[in-house]
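In this view, the complex is presented without one of its protein chains, the others remaining in place.
Order of writing sets the chain letters: A and B. Residues in each chain are counted from 1.
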Amino acid sequence: MDNATMRRGRWLWAAALAVYAFLYVPLAIVVAYSFNDSRLNAEWVGFTWHWYEVLLHDEAMLTAAGNSLLIALVSSLVSTALGTMAGIAMHRYKLKLLTFMVLTPVAMPEILLGVSLLLFFIQVLNLTLGMLSIVLAHITFSIGFVAVIVRARLAGMDESIFEAARDLGASPWETFRYITFPLILPGVVAGGLMAFTLSIDDFVITFFTAGVGVSTLPLHIYSMIKIAVTPEVNAVSTLLMLLTLTMIVLAAKFAPDVLKGKT
Amino acid sequence: MGCIGASVFAPFILRQAQDERSKSRQPLPMPFVVSLSNHERLVPLMRGLLLILMLCSGSAHAADVLHLYNWNNYISEETIARFEAQCACRVVQDYYSDNEEMLAKLAAGATGYDLIVPTGNAMESLIRQNALRPLDKGLLPNLKNIDQAYLNTAFDPGNSYSVPYAYTLTLIGYNREKMRELDLPVDSWAVIFEPRHLEKLKGRVTVLDSQRELLAAALKYLGYSANDTDEAHWKQARDLIIRAKPYWAAFNASSYIKELTVGNIWLVHGYSNDIFQADLDAQKAGRKFRIVASIPKEGAVLALDSMVLHKSGPRPDLAHRFIDFMLDGRNSAELTNLIGSGNPNRDALQYIKPEVAHNPAVFPGRKQQARLEMLRDLDRHQRRVLSRIWTEIKLR
Partner (left out) sequence: MPGCSCVTEPARKLVTAARLTKWVVSGPPFLFLLLFFVIPGIIMVLASFRYPGEFGGLAPLTAADPATLQGVTLETYRFFFSDPIYGQVFVKSIFMALATTLICLTMAYPLALLIARSPKKSRDLMVLLVILPFASNFLIRVYAWMIVLGPQSALSRLVNGLLHGLGMEPVHLLFSPFAVLVAMVYVHLPFMVLPLYTNLEKHDPSLLDAAQDLGASAWQRFWRVTFPLSLPGIFSGSALVFIPVLGMFAVPDILGGTGDMLIGNLIKEQFLGTRDWPFGSTLSIMLTIAVLLIAWLAARLAGRRGSYG
C-alpha cells in the first residue's frame, strides 16, 4: 500500500466514524433522558426509573400498542398471501399492469396513498375510519414489499426445475406445493416479517386512515410529542430499541446464519 | 424499519441488484435485499414481544365506557377519576388542540363520541350539520347553576344542544421577570406584532398555530372585529403577521406551555388556561419567575366551550350524567382551580381559590369583558381564502 492509499484510508475512517456518531449520538441521548427525573425533560435533573413505571400503567399507551400489534398481525398475514401471489405472477407472467400496480404504491410519497384512501373510505365506501380502514391501508402498501422480495427469490432460480416437474406430469398446484413454495419460503417469510415491521411502524398512512377513536403506537407517540412530551416517550423508545438489540444479539449467537443472510 | 423511506427503497435496491447481476453475469449472489430483510426480520419479533409484555401488564375493561372528545389539557385527572368512581364507568378521552382539527376529524368520519367540547363557532357548525343530539334537560337538574350571561348564545339559541363547560381567553402570556427586565408593554398586541418591541425578544416568542386565532389577534390589533371577513382587512392582517414573523420562534399550539415553564420562551399568544398551567408548572419546578397573562387593551377572543352530545355516541345516558356531574359547583370549581379556565357556573364561584378568582385573565372584569369577542364560523370559500393567506404567512 502506498502512502496516498493509507492517507485516504485514514480519511475514510474518520468520515465513516463521524457518520456513525451522527447516527447514534441522538439515539443515545434519547435513552439517557428516559432516566431523567424531570417532567419537562429539557435539562438533566437526576436519575429515576419513574418513567418506566408510568409507561407500564399508561392505559392509552398499552391500548395503542395492542392495536398496533393486532393491525400488524392481520395486515401482514393478508399482505403476505397477496404479495406472494403477486410476486409469482410478476415473475412468471411478466404482467406489466400488475407490476405497475404493485410497485407504484411503494415508490410514491406515502401521503398520497394516505389521502386517496381517506377519500375512498369516506366518500365511496362510507366506512367509519378505524381498525378496518387501517388494516386495509396497511395491506395495500405492504403487498409491494412482499411481492418484490418473493420475485427476487424466484429470479434466482433455475427455471428448468419447474419445467422438469411439469414434464413429469405434476399439476400446477403440485408444482407449486412441492417445488415452488418450499423454494420461495424464505422469501415469503422475509416478506411477511417486513410487512409486519412496516405495519407496526407506519405513521403517515395510519395518520390519515385512523380517524380518532383508534390509536396505534406511532400515532400515540406523535400526539405525545406534539402535545405534552415527557420522558415517557424516551422510555418507550428505549424499550423498543433494547428489545431490537437483544434479539439481534440472540440471533447472532444462536442462528448466525440468519444474520449472514443464508436462508 | 423506518416507515417513510422504507416504503420506497426495497424495490430500487432490488432492481439495481438485478440489473447489475444481469450486466455482470455473475453467479447469483444472495440478493442484498434478502440479507437486509434478514436483519429486518428480527425487528418485528422484538416489537411483538414488547407489545405482548405491555399487554400482559394488563388493563381491566369496564363495560360502561363514556367516550369524550376534548381539548388537550382541559380536564383534570382527579375530576375524571371521581366521575369514574361515581358512575362505575370508564372515561376514554381523545384530544384535539384546535377546533378546525376536531371538525376535520369528524368530517373525515370520526365517530363513537358521546361528548364533545367544541367552542361556539365549531358547535354552530355541528348543529347546522345536524350532527348533535338534543339535550334532555330533565336529566340535568344542575343546569340552573349556569350564569344566565353564558346561556342562550347566538350559536345555540335556547341551549337545545349545549351546556357551557368553561371558557378561555386567547391573550398574551409572558415571563413577568423577563418582560420587566426588558421594559416591554404587556397590555397590547403591539408586543406580539411590532418589530420595535420584538427586537428585544427575537426567538423568544410563540404564537398559536391556529389560523383563526392568529388572524383574530392581528385583526384586533388593527382595530377590526375578530370576525371581520373583508379580504382587504385580512391582507392587512397577513402583512402585519409576516412583518412580525421573523422575530417569532414558532407557531405552536400546545408545547409552548413547557417552553414558558422552562424559560426558553418569554412571550406567547396563547390560551389563558395554558398560561395558568405554565405558571403552576414553573412554580412547582422552583423557577425564579412567574408566568402571567394579560388581556390586551385592543380586545381578545373569548372561547366559550360547551358540552354537546354527538349523534354517533352510543351512551347518551352516561353523557347526560357526565354533564350534570360537571355542572355541580364543586366539580366545576375543581376544573377552574386546577387548569385555570374561566367558569360560567355561579355555584362554583364559592369553591374557587381566591388567587384564581381574582386573576383577571381567568375572570375578566366587566370593562374587559366588553372587549372580548367570540369567533363565528367561516364558510367554505372563506376557509379556502384563509388557508391561502396562511400558506403565504408560513412561506414568506
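Assume contacts are C-beta pairs under 8 Å (C-beta built on N, C-alpha and C of every residue); 3 or more make two chains touch, one makes a residue touch a chain.
Every value quoted in this text rests on a predicted model; they were computed, and no experiment measured them.
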| item | value |
| --- | --- |
| Omitted chain's touching partners, listed by label | A, B |
| Identified contact with the non-displayed chain, of A:54, A:70, A:101 or A:131 | A:101 |
| Residue numbers in subunit A that touch the chain omitted from display | 4-5, 8, 11-13, 15-16, 19-20, 22-27, 29-30, 33, 41-43, 81-83, 85-86, 88-89, 92-93, 95, 97-98, 101-102, 104-105, 107-113, 115-120, 122-124, 136-137, 139-140, 143, 147, 163, 166, 171-173, 201, 203-204, 208, 217-218, 221-222, 225-226, 229, 233, 237, 240-241, 244-245, 248, 259-261 |
| Residues in subunit B touching the chain absent from view | 1-9, 12-13, 15-17, 19-20, 24, 26, 32, 35-36, 39-40, 43, 46, 98, 100-101, 103-108, 125, 128-129, 202-203, 211, 245-246, 248-251, 262, 264, 379-380, 383-384, 386-388, 390-392, 394-396 |
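Basically, only the chains that are shown with their structure count from here on.
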| item | value |
| --- | --- |
| CA centroid of subunit A to CA centroid of subunit B, Å | 32 |
| Subunit A contact footprint on subunit B (complex, rising order) | 1-4, 6-8, 10-12, 14, 17-18, 28, 30-31, 33-35, 37-52, 54-55, 57, 59, 67, 69, 72-73, 94-97, 105, 108-113, 253-255, 257-258, 261-262, 264, 281, 285 |
| Subunit B partner contacts - residues on subunit A that touch it in the complex | 38-40, 42-43, 56-57, 59, 61-63, 65-66, 68-69, 72, 103, 106-107, 110, 118, 121-122, 127-129, 141, 144-145, 148-149, 151-153, 155-156, 186-187, 189-191, 193-194, 196-198, 200-204, 211-213, 215, 217-218, 223, 226-229, 239-240, 243-244, 246-248, 251, 258-263 |
